[in-house]
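Notes to accompany the following structure.
Excluded from the complex is one protein chain; the other protein chains are retained at their positions.
Coming up: subunit A.
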Amino acid sequence: MDTESFDLLLDTLRRFVAERLRPLEAQVADTDAIPDSLIAEMREMGLFGLSIPEEFGGLGLSMVEEIEVAFVLGGTTPAMRSAFGTNVGIGSQAIVQDGNDAQKAAWLPRIASGEIITSFALTEPDVGSDSGAVKTRATKAKSDDGADGYRLSGSKRYITNADKADLFTVMARTGGEGASGVSAFLVPRDSAGLSVGAPEAKMGQQGAHVCDVNFDDVFVPAENRVGPEGEGFKVAMRVLDRGRLHISAVCVGVAERLIADAVAYATQRKQFGQPISDFQMIQAMIADSKAECMAAKALVRETARKKDAGARITLDCAAAKLIASEMVGRVADRAVQILGGAGYIADYGVERLYRDVRLFRIYEGTSEIQRLIIARETIKAGG
């Protein structure tokens, strides 16, 4: 996209975040729901189609552009982004990256418009970080009217947006043990035998829901398999590489928001007859947060540039996710500290963000898994 149009796009988003999303943050957290009218506004804005190619009705942003958008979206509570986040990231990218023409034509236009919500179902009750060990089974079978396909049985856990999802990307075992026995499937919500549990009560990010998804002998037509049999784990890992980079950018955006909130407070709040921002111990916290945030931002931008250039970015994405998610955790902790008593009080919103950002170190791969990936890739490359 040309610079002028993209600047206008970012500017419009900044206004949308500041004027429409931020004022509703507390309400979304209190009611654990995003108002339908706001979802409609997000659709109208085109937010559900950020990463969907233009030919399918999306914006077709490059990764370099998408992360700039994510920085801006980080300016509001992560639950808001979650409303369209799965359509932009893990819910749509298996189709974008590995889907065939028919799958793309069938689903992407409706994903881009936000008509349907998508979800990514990998994690299971017994399968978290060891994601190659999925137990959900997909057995070759015929439908009642004789069509070729599979029957899925098993349970998925902590599935983001499952309660609203119309389409799930599901990883299920078609072959033997290990990652090479897993295949990826597109499973519509209305498939017979598919049921979704109640949303879990969570530590933060109220307004964004995670639920169990259960498959009881669910028939999935053969044309809904994404990629060849046994390639599902690779499909999932490619989706997660990209998702990790997007999440890293959101971490940077939230950190920038927290730093701005902390600075605004520190320059107003007076103790011992002067603004607390005059005190060096407060300044040290601001400086550490700012410098760490800039470093993470630079890494995210560099990784996005490499992805657009076609480089292999598994290590880079893991590093960006590790650095950015750990960084925003520290920044949030310092922001609470700078606000002091006010940092612990709900009205100021900082304690809410402190709880919200805790998830970034866990989902789409824990910090520990990111370290394993970084070490594995580094040792493999000899340095």
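To be clear about the criterion, a residue touches a chain if its C-beta (ideal position, glycine included) is under 8 Å from a C-beta of that chain, and two chains touch if they have at least 3 such contacts; residues count from 1.
Just so we're on the same page, contacts and distances are computed from a predicted model.
Asker: Which choice in "NADH-quinone oxidoreductase subunit E", "RNA polymerase sigma factor", "ABC transporter" or "Electron transfer flavoprotein subunit beta" gives the name that UniProt lists for the one chain left out?
Answerer: Result for the unshown chain: "Electron transfer flavoprotein subunit beta".
Asker: Consider the whole complex, including the chain that is not shown, and state which of A:E44, A:E115, A:D216 or A:E302 touches that chain.
Answerer: That would be A:E44, which touches the missing chain.
Asker: One chain isn't shown here. Among A:L59, A:A138, A:L167 or A:L240, which residue touches it?
Answerer: A:L59
Asker: Contact with the hidden chain only, please: which subunit A residues?
Answerer: Given the touch definition above, subunit A has residues 1-2, 4-5, 7-9, 11-13, 15-16, 20, 44-47, 49-50, 54, 57, 59 touching the missing chain.
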